[in-house]
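Some notes on the structure that comes next.
Excluded from the complex is one protein chain; the other protein chains are retained at their positions.
Order of writing sets the labels: A, B and C. Residues in every chain begin at 1.
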Amino acid sequence: MTHLVEMKGIEKRFPGVHALKAVQFDLKPGEVHALMGENGAGKSTLMKIMSGIYARDGGEMFVDGNPVSPDSPRAAQDLGIGIIHQELSLMNDLTAAQNVLIGREPRRSFGRLDEAALNAKTAEIFASLNLSMDPRTQVSTQTIARQQLIEIAKALSYNPRVLIMDEPTAALNDTEISELFKVIAKLRADGVGIVYISHRMDEIKRIADRVTILRDGAYIDTVGAAETPLATIIQLMVGREVTQSAPVIPDTSQNPVALEVRHLSRGKEVRDVSFDLRKGEILGFAGLMGAGRTEVARIIFGADPRDSGEILVDGKPVNIRTPHAAVEAGIGYLSEDRKHFGLAVDMTVRANIAMACMAQFTSRAGVLNETAMKDIADKYIGQLGIRTPSDVQQVRLLSGGNQQKVVIAKWLLRDCDVLIFDEPTRGIDVGAKSEIYALLEDLAAQGRAIIVISSELPEVMRLGHRIAVMCEGRLTAILPGGADVTQEQIMEYATQRDTASRFSEEVL
Amino acid sequence: MTTTTVDVPKSTLSRIIAAGTHQRVLAFASLIILLIGFSIASPNFMQTSNMLAILQATSVNGVLAIAVTLVIITGGIDLSVGTMMTFCAVITGVVLTYAGMPMIFGIIAAVLTGAICGACSGTFVAKMAIPPFIATLGMMLILKGLSLVISGTRPIYFNDTPGFSEISRGSLIGEVMPALPIPNGVLILFIVAAVAAYILNRTVLGRYCFALGSNEESVRLSGVNTDRWKIAIYALAGAIVGIAGLLIASRLNSAQPALGLGYELEAIAAVVIGGTSLSGGRGTILGSLIGALIMAVLTNGLRVMSVAQEWQTVVTGAIIILAVYADMMRRKKSS
Amino acid sequence: MTTTTVDVPKSTLSRIIAAGTHQRVLAFASLIILLIGFSIASPNFMQTSNMLAILQATSVNGVLAIAVTLVIITGGIDLSVGTMMTFCAVITGVVLTYAGMPMIFGIIAAVLTGAICGACSGTFVAKMAIPPFIATLGMMLILKGLSLVISGTRPIYFNDTPGFSEISRGSLIGEVMPALPIPNGVLILFIVAAVAAYILNRTVLGRYCFALGSNEESVRLSGVNTDRWKIAIYALAGAIVGIAGLLIASRLNSAQPALGLGYELEAIAAVVIGGTSLSGGRGTILGSLIGALIMAVLTNGLRVMSVAQEWQTVVTGAIIILAVYADMMRRKKSS
Partner (left out) sequence: QDEIYIPLISKGFQHQFWQAVKAGADQAADEYGVRITFEGPDNETMVDRQIDMLAAALANKPAAIGFAALDSQAAIPLLRQAADAGIPVVAFDSGVDSDIPVATATTDNVAAAALAADKMAEFLGGEGKVAVVAHDQTSRTGIDRRDGFLNQMASAYPKIEIVSVQYGAGDQLQSTEVAKAILTANPDLGGMFGTNEGSAIGVVNAVREMGSEGVTIIGYDSGKAQTDAIREGLMAGAITQNPVGIGYETVKAAVAAMNGEELPAIIDTGFYYYDQSNIDDAEIQAVLYD
């Protein structure tokens, strides 16, 4: 049968990086073809070549058997190729609808916009995604999860024949993911070819037909998804076996309390949240999208003001109004949004890793000790397997997962007594994930108190010694971790809405 | 994707307002406070004639501020508006006085000249990837020089075109309502503002202004011909500058070739005071108008109070900072 | 986690250079082309005395450009440098001439005044969240007025402080090497540039300049006291402006209270011509220095060629655009 898209011998070089080495890839109509590989393997680069953003250095590409070289996103669109990028690139000041239909606004005479039609059309697309969002909401007010959904809606609005999804679910929750999979199933039935990139291994089994594996920029193999065990795929990706150490939950109930949060409130987002965190403990935070977990963390960290409530560190009340004060008090926070809140992407890997600890590398006269910084950066590059030509590479040139590792390195270096990790493994490959889990467990064993917020339930359950569940700004439960808890239990609390909002829902 | 709590009606309303103006205009309060303050400080301030003088003084800077607003929303800047205004006035002078054509040609010449100059800046920015600051700085100097060359470093008077000075000085409204002799210049300012606001909020061009300022790369990746739109936006801004050229020429009944330098800073200041962000993506015409009014009221009020000139400058600086500070506070509270 | 392909030695070298200067300075080529062009056009251009005159002409604007570079790298802008320079000169005049103190106090006064003024701007920007454009526009006006008030709108002469005019006009180098009578003003410019470049590339303060300009929010969320650093950067820029104040006062042997407006635009232009981005996060001192030199060479060259004034302006505008365009092209090619 003819391939929708076929790529052969694709080559791509960046300064200092041979990103793709004679890679081949093909896509049939109506299939979901997963593209797998470690962070920095070259997945996004290959897809950017397919969608006309990068020019290839060598190789051939065919659409419907005809040789093509899309030289712009527009040209790729004309070939029916659409892409959902790994990094969000929305126009923050515009509304959701204005973003979705940018460049294709319904017009009236003289270039006048038909805003009503614009919103209606977008509402339709949102409805097909089962997404409840006012098309008129401004994008910048939305969490990244919801922004990701807008990106998906935007890509769908082109009615592409080939849809590339580069880690669409990294920011999503299980419920949103299953909605997305329904959409994918529908598209597949319509004969659309889908390239699917994800580091969530379970998803591969759920939706992929075939899997192509890249390693170090080289093509490894293409296998059937159904007949290949996950372990084999992982081994092909990583080139070695990944051992999943079984989690051990230490007894921390006698440890002193490191962080105490009392009746924290802020508007509708956070309502009367109280919990304790002991030294040596990892507290997982679960909840649906917009449950308020990020907001709780930001308030504790002083990034957002609170309406009321108290925070105690080591039993003493602290008045934290700025992140600076928080860090001084021994609290660190890794943001869920690395691009906006985690990294200075134009700066080097080294500078970013050192950012939270500059004092450590500064002489009394204020002169920087670059050698010490380099040593530290190299240490973390090795430890976390950050794929970069050197420690002075600009972070923006790294692959998404490697950027995330840089943020993690920054906070590991800072070594705070209380560490809050918000979606720490977003976009990180399986191999690296288990390394990071081990690191977090190490830190806890050393007596650090850790909060892990994650939208991946298995991750929360894997790491959390206890699991806090939030719903609509309220802390609905703190459950025991490990084998004592099931996904169903967590979901029950995560959807335990209070009567007031249920009532208002019914009225509307 | 589960349904989440839906927003209450109140916020829907505010969202509609926000969508219309893209940002609430808070500078308005500062303007009112200034007006009240000056009325108390000086009995002569609140006369109709003085209010008209303030409006008249706002007209040129207001129109320039509107032009600059469009460019700033795209994330650019336009330093050439002052000398471009002069250049348009000089061309009008050439058409009307040197060539002796009828007035309408002079008007067309001004607007067209502005649009062409704007398109040039736009081309430098879009096609040659020159930073807007440099492209328009270059244009500023080029147009300044050309104004002097073309006019022979002499003012061009419009004495041969009776009625030309009516463009700004006459009062159509005053003819209908003698009690309210609002000069045409002010009327034109408000018409330009209304049209610009309409374009900004209701047309594709306006949409791309905001989009380009928000995330140009993403607009480009969506397959929009960003270069073409950028040139169009700069050209539109240029055409509006052409109108400012007409206004000032009419007000002075002459094209003053040396005038213009420094006007760009004042126009940009009005825009920023009005709440438009220099990093692009956000801004309102109404805000810029209010910004221009704040500057005019401030200057006029201090003069009417007979504050010594050196202190006028000090106080103006301080009040600009305070007004914007008050704004920031109110904006913070309201969010 | 395997290691990735290792880069070849050649690019390592270029990367080290890039890391040192944070960006290759390409404006240099434009400067050379200009120098060659003017030498051919006018036989008098390439004399030692004229080269010294160009350097001397660069000194004040160069120092201002260095100050502005720091602020622009943080993503801000400083419109107040021109009038702040004057203000510092006036304060020096008060200390030396009115109070009759020894010269060293005048020097300290200038630098300290600049630092304090800068810290004020910095506080407005950091603590009061006022956009840098407005905060420094306000300061510009305030300082302009205060210079006039303090000096009584009269120049303050330094006739009672013999040696004061040597700060800029004397030549320490010339005393050692009579063949190369480089004025002290130029020497000071290069020292300031070297120190600023060191601070920018080798100290925490410099690191935070770039970091703030790259992504302020992420720096804040790294637990850095961004407010304090921002104020420090503005204060440092102010101190450098104080040095410019000394240079100009020494060169004119007087503090001219009315001077200063317009110098900010020239300084910013030098910075942008030198390849520093107005959106922050990138920039070099060397670039700004070359930018200032390009402007000085251009002005001097056209004057030496006796080009008519109005055409000088036109040509300057065109060459600035071309120089930056050539830069963009070269930068594109090299990347």
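Criterion: contacts are C-beta pairs under 8 Å (C-beta built on N, C-alpha and C of every residue); 3 or more make two chains touch, one makes a residue touch a chain.
This structure is a prediction, so every number in the text was calculated from the model and none was measured.
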In the intact complex, which of the presented chains make contact with the chain not displayed? B, C
Which of B:Leu79, B:Val95, B:Leu148 or B:Ile285 touches the chain that is not shown? B:Leu148
For the full complex, which residue in B:Ile167, B:Leu200 or B:Leu259 touches the chain that was left out? B:Leu259
Against the hidden chain, chain B presents residues 44-45, 47, 49-50, 53, 56-57, 60, 148, 153-155, 157, 165, 169, 248, 251-254, 256-262, 299-300, 303-304, 306, 308-309
Touching residues on chain C - with respect to the absent chain: 42, 44-45, 47, 49-50, 53, 56-57, 60, 148, 153-155, 157, 159, 169, 183, 248, 251-254, 256-259, 261, 299-300, 303-306, 309-310
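Rule of thumb we're sticking to: only the chains that are shown with their structure count from here on.
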Averaging over Cα atoms per chain, report the distance between chain B and chain C in Å. 30
Determine the centre-to-centre distance between chain A and chain B, using the mean Cα coordinates as centres, and give it in whole Å. 43
By residue number and range, which residues of chain A touch two or more other chains? none
Can you list the chain B residues touching chain C in their complex? 77, 79, 124, 128-131, 133-135, 137-146, 148-149, 153, 261-262, 265, 268-269, 272-273, 277-279, 309-318, 320-321, 324-325, 328, 332
Report the residues of chain A in contact with chain B in the complex, numbered from low to high. 53, 72-74, 77, 89-95, 98, 102-103, 105, 107, 110-113, 115, 129-132, 134, 136-138, 149, 154, 175-176, 179-180, 268, 288-290, 472, 495, 501, 504-505, 508
Tell me, which parts of chain C touch chain A in their complex? 1-2, 4-8, 11-12, 15, 19, 202-205, 207-208, 210-211, 214-215, 217-226, 281-282
